[in-house]
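This is the structure I want to talk about, given as structure tokens.
Here the complex is missing one protein chain, while the rest keep their positions.
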Amino acid sequence: MAEAATSPAAPVGERRTGRHVVRTLVVAYVAVLVVLPVGVLVWRAFAPGLGAFVDAVTDPLSVHAFWVTAEVALISVALTTVFGTVAAFLIARSGLPGMRLLDALLGLPVSVSPIVVGLALILVYGSTGWFGGALESAGIQVIMSVPGMVLATMFVSMPLVTRAVVPVLVARGTDQEQAAESLGASAAVRFWRITLPGIRTALVTGVVLALARSIGEYGAVLVVSGNVQGQTETATLRVDTLYQTLLQPDAAYAVTFVLVAVAILTIVATSLLRRSQGGTR
Amino acid sequence: MTVATQAPERPAPVSDETGAGRRPRRDRAGTALGRLRPATAAGLGLVTLWLSLVVLIPLAAVVVTGAQGGWSAFVDAVTSPAALSALALSAGLSLAVALVNAVVGTTIAWVLVRDPFPGSRLLDHVIDVPFALPTIVTGVVMIALYGPASPVGVNLVGTRVGLLVALLFVTLPFTVRTVQPVLAALDRDAEQAAASLGASGATVFRRVVLPVIVPAIASGASLAFARALGEYGSLVLISSNIPKQTQVASALVYGKLEDATDPVTSTQQAASLAIVLLAVSVLVLVAVELLQRKGARRHG
Partner (left out) sequence: MSIQVRGLTKRFGSFVALDDVDVTVRSGTLTALLGPSGGGKTTLLRVIAGLEQPDAGTVVIDDRDATRVPARRRDVGFVFQHYAPFGHLSVARNVAFGLEIRRRPKAETAARVDELLHLVHLEAFADRLPSELSGGQRQRMALARALAVEPKVLLLDEPFGALDATVRKELRQWLRRLHDEVHVTTVFVTHDQAEALEVADEIVVVNGGRVEQVGAPDGIYDRPANEFVMRFLGPTTSLGGRMVRPHDVEVLRSAEPGAVAAEVGSLRRVGFEARLDARVVGSGDVVEVLGSRSDPALRDLRPGDQVWLRAVGPTVDALPITEEETVVGVSGAEGGLDEPATLDVAASPRASVRGGVPA
């Protein structure tokens, strides 16, 4: 049992009260800051009635927004997984110079404003951008289209797979691969039968996180998509439209609820994954 | 450590010195570039290409575009009344949020690590919620409680307090998640030794525990600062984007991008502002990296 640093002077009763006070304050803070607003949202999503909720969520434009989100998120996550896994191996195993820099660079998405991300992408891939012109004449539309949104979500979810996998690779070391090698396994066999199973849980965790991030991106996608209803509107953009443009707060709450549910599912999923990794290994 | 935290807990990558007399690391892919295995070279190429196309070149474009008009244009864009108030507002809010989180986040981490109680685990998961929620969703959640139709009669729309609350929500996990692992890994013996020497609980905390967790606190606070500075989605609804009142830096940049009159200049100005924001982002990254290394050295 964790005990706060004990002092020989203060009697046990006082310490316990002190602890309880802090504990209560902390729970209160988190409850009021996080639980209360989310709770109110859930309530307001269903307050107009279940029928209204279902109508809002099954509105064709909303449904289309969900599809766009799914499409962008899946493509983005697939690519990020490939990149992320390769980067993880480079960082953890290659011993090349500059890997530390690469690892640090991966921290960028956390500190760069999503609006700046969007701006950066349209400056390069927009019709007047560095590459945009050439791409458009080749028939490839990046900005205001799915590819641009994929780029935006890849930028922001970039570190998630790598940062999940690297610690596991480093902790495992290469002993098992060497053992497999001494038993006659080729590089491919070693990778598929020994390395990959070893990082499986971490990889899945990273993918789940990247998926959640891609589904949830707003600012960067807002800038990059042009927000054309029925075309490049994602679920997050749809919420914005419903509230600000269409002035339908209840519908906005309903769609928001769906996104909240997805977020909570993510938390549950990663929690279960973490527990499975800790357990039977 | 939990879920979606970017709070770095990275172990040092493999690439260590091989000094005489020290046990050298065995690296598998060849140390010198010349002995690169084809798979490693391909991987390196892929990662470089990807990073360039998605991150490096776009960010470079921001810097180039923002500097395109020359130094005076840059300064004008960054010091216009709207810009100054937006930057000051963002900086002020972010600093406030970072400081609050330094204290609150550490306290929460302490309770989670040192004082587990029934419901601790739930608390731990709730901490992840702000990080898992899309920013616009956070914005709507804020509005649901603090908006015009607030069930508790509190309307924070168009107020700085509203911005602050939203930012506190969004940055909640940062310090908690950087401090938690450090606290959990602390060697309690040192604290008990101090106590046996007569130190009170507060003294033990101040002199034995605090020095060890300070890099983690600073690291989390820096990340919170950077996040708050660039935050957009959770603020857009509750702020009403009132210039000089509740218009944050990112909203100003977005406004310029949407400005149809003279798009070239507007874009340039937006990029100039973005350079300022980027510079802070990079500084924070460097600071966090250095703090991480410092923390790692302390742990040994």
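The letters A and B name the chains in turn, as written, and every chain counts its residues from 1.
Simple rule for what comes next: contacts are C-beta pairs under 8 Å (C-beta built on N, C-alpha and C of every residue); 3 or more make two chains touch, one makes a residue touch a chain.
Given the structure is predicted, the values throughout are model-derived calculations rather than measurements.
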Of A:V72, A:I194 or A:L273, which sits in contact with the chain we cannot see?
-> A:I194
Which of these touches the unseen chain: A:V22, A:A185 or A:I264?
-> A:A185
Quickly run down the residues of subunit A that touch the omitted chain.
-> 175-176, 178-186, 189, 193-194, 197-198, 200, 280-281
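One rule holds in what follows: only the chains that are shown with their structure count from here on.
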In the complex with subunit B, residue positions of subunit A that touch it = 1-10, 15, 19, 22-23, 25-27, 29-30, 33-38, 40-41, 43-44, 82-83, 86-87, 89-97, 99-100, 102-105, 107-125, 129-130, 151, 154-155, 158-160, 163, 166-167, 170-171, 174, 177, 187, 209, 212-213, 215-219, 222-223, 236-237, 239-240, 243-244, 249, 252-253, 256, 259-260, 263-264, 266-267, 270-271, 274
Which residues of subunit B touch subunit A in their complex?
-> 2-4, 6, 8-15, 25-31, 33, 39-40, 43-44, 46-47, 50-51, 53-55, 57-59, 61-62, 65, 104, 107-108, 110-111, 113-117, 119, 123, 125-130, 132-137, 140-147, 149, 151, 165, 168-169, 172, 191-192, 194-196, 198-205, 208-209, 223, 226-227, 229-233, 236-237, 249-251, 253-254, 257, 267, 270-271, 274, 277-278, 280-282, 284-285, 288-289
